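The complex appears here without one of its protein chains, the remainder shown in place.
Chain nomenclature is as follows: A and B, assigned in order of appearance, with residue numbering initiated at 1 for each chain independently.
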Amino acid sequence: MPDITLVEAVTQALAYELKHDKKVVVFGEDVGKNGGVFRATEALQKEFGEDRVFDTPLAESMIAGLAVGMSTQGLKPVAEFQFMGFIYPAMNQIVSHAARMRNRTRGRLSCPLVLRAPFGGGIRAPEHHSESTEALFAHIPGLQVVIPSSPKRAYGLLLAAIRNPDPVVFLEPKRIYRLVKQPVEDNGEALPLGRCFTLKEGDDVTLVSWGASIHETLQSAKQLEDEGLSCEVIDVASIKPLDIDTILTSVEKTGRCVIVHEGAKTCGVGAEISAQIMENCLPDLLAPVQRVTGYDVVMPYFQLEKHYIPSVKRIKEAALSIME
Amino acid sequence: MKLFNLPDLGEGLPDAEIHEWFVKEGDIVKADQPLVSMETAKAVVDVPCPYDGKIVKFYGQPGDVIKAGEPLIGYEATEEVAKPSSDKGTVVGNLEESTDVSEDVFTVGSASTSKNRVKTTPAVRLLAKKLGIDLSSISGTGEHGVVTKDDVNREAQRKAEPKEGYVPLRGVRRAMLASMVQSHQEVVPVSIFDEADIHAWKDGTDITTRLIKAIVDATQKEPALNAWFDSETSSRRCFEEVHLGLAMDTEDGLFVPVIHDAQKASPDALRKTINDYKKSVRERAIPADKLKGATITLSNFGKFAGRFASPIIVPPMVSILAVGRLYEGAVGVNGKIEVHRMLPLSISFDHRAVTGGEATRFLGAVIESLEKS
Partner (left out) sequence: MTTSIVARFEVPFTRMLDANGELCGPLPSFAEKKETMVELYKIMVKARIFDKKAIALQRTGKMGTYAPINGQEAISTAIGHAMDTKDVFVPYYRDYAAQFQRGVKISEILAYWGGDERGSQFDCESEDLPICVPIASQCLHASGVAFAFKHRKQPRVAVVCIGEGGTSEGDFYEAINVAGAWKLPVVFIVNNNQWAISVPLSKQTATQTIAQKAIAAGFEGKQVDGNDLLATRAVIGEAIEAARRGEGPALIEALTYRLCDHTTADDATRYQPSNEVEEAQANEPIKRIKIFLEKENLWDDKQEQQLLDQCSKEVQEAVDEYVNSKPQPIGSAFDYHFETLPDYLIKQRAIAMEAFEDA
């Protein structure tokens, strides 16, 4: 079984699905011969041909609009946006069409498409290459939003996203694209969408996060453990549909919760999770839900980015501040 | 060829003299390997190689003075260092790589068992709360398994239905149920048992009217048992008038009509009132106001069997006197056994509002009144 990185897991999943489902096509800018700027589509064109894996002209609205048209015809397009920062020109196609076609036609036409994009900061990139605006998509009815945080889960979740009959925005945390390797069997087994993953069990506080921030969260959990605090760590993975039950079950047990995300605080996904926790298990809460997030400012240029991204220290402090 | 300039060797020293080279021109060197020793005004300092590479040229020989910031050596980066055509795997920035290999450890969903979260609406939750129904015990018949109002109502009805062989309590019995439950929840009851020796009574004495007179006499001596207690405000109201509740058992159940102002009535008037009540209770024609306002209750329960009992006090009253079966008992009189007619008495009082002393005084007064001829 190969030990692979997160981005290699993406490649592996794409290859599996290209092989087993002839309706799948993979496209975007530089995904063909170049294999994608992060090599996410490495060697796929060579294996499956230009018919299945191909480069598009430089036009993001076109990438999404083509995916809409193709998917109404029963193809399964997996389209890449080179960076989340460049998905914005496609918003109209995503919000007005991909998310609405099934509803608009009362189920007659639908859009089984996947839009992939590397997202998040921490790689010392120029401006616009470090966006974490998953909340924009989570807000849109008709869209699903999935964010893996490990090679194995990236593989299983991407398979699920491609097989899903409705549109999925699949955001890949590029900061951890190559950070760890895991053995990931290429068995075509999908993981379920709409489920959180419990990474660590604990009794004193629930730490909720997704994407690259899972790494800082796990590190804080380990350090807090050494200081005598037992942390439960939950990887949300599916931002929408949200498996709030898993989070509620954990908070009912621990009574305390810290949510960690890189995206800006106001109207970030943490606000939604916090509201749902409050709605459903207020009597179980021993302290207010904390959010450790990016600030409500534009992601700074890379010299300052590590001061923006939620750090282990900030997470620990938030957890300790709600213990008595 | 790249240049390595003499660094600042510390404390802002402007220059240093080459003391000794540790390498030769043409040598392949590794970073941090000792390169040269330089003598400053203060000390002899070893300068390490800053990079992997090949030494191409020295810019001085031992004895030469080199200024800080000026070239010391020329070098070429080696193949391993250059990496000009290797794939960085990104088009911007730099992706951190590590050699960590680990298993992915995770559970899908919760680590603990989740509650059965019911799919329903706020309005239905409200209804369930009102009817005392546990939502998690219902399976919803609404679209997509949602629990509906109908589901809740159906469950409430089902719960209220008696089991096989059971008959639901209705009417007066149902009222008794409610009353007993309330009493049990609120009252702190104590019962005291005694007897009255009525051998002095003339034949044909009306037992009930004598009992009522005895109660009236006792309330003069000890008013504390002729009172109402308000648990909300922890206060009591003692009455001068005696509104006597007279328990009457019928086929339909227990009725307690009230003889208002019993203290004013003559024995004949009492007897008439009692008979009238018996009739109207039998005919289920007793008006509601005649069933309210009792300040103390008398229960003559001993018609069939039973001497003593611990009768139930109905708030807001604080006492109840119960009379058992009249019998001929052996009593001691001046050291000899005689057979006298005896009337067993049981008094229950609410110990929140009445003391033992008050209760015994009251009972004593009742007995004293009864034992007169």
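As a convention for this text, a contact is a pair of C-beta atoms (placed from the backbone, for glycine too) under 8 Å apart; a residue touches a chain by one contact, two chains touch by 3 or more.
Keep in mind that this is a model prediction, so the values were computed, not measured.
When the missing chain is restored to the complex, the residue among B:G145, B:G171, B:G293 or B:G357 that touches it is B:G145.
Among A:G85, A:G120 or A:G142, the one in contact with the hidden chain is A:G142. Contact with the chain that does not appear here is found for just one residue of B:G26, B:G63, B:P122 or B:P287, B:P122. Contact with the chain that does not appear here is found for just one residue of A:T105, A:N187, A:T266 or A:S321, A:T105. Although one chain is not drawn, its touching partners on chain B can still be listed: residues 119-124, 142-146, 149. Touch with the hidden chain on the side of chain A covers residues 25, 51, 56-57, 59, 61-62, 64-75, 77, 89, 92-93, 96-97, 102-110, 141-142, 144, 165-166, 194, 241-242, 244.
The rule is short, and it goes like this: only the chains that are shown with their structure count from here on.
Contact residues of chain A toward chain B in the complex are 3, 5, 7, 37-39, 82, 123-126, 129, 150-153, 174-175, 177-184, 191-192, 195-201, 232, 235, 243, 245-246, 248-250, 252-253, 280, 302.
Contact residues of chain B toward chain A in the complex are 87, 89-115, 117.
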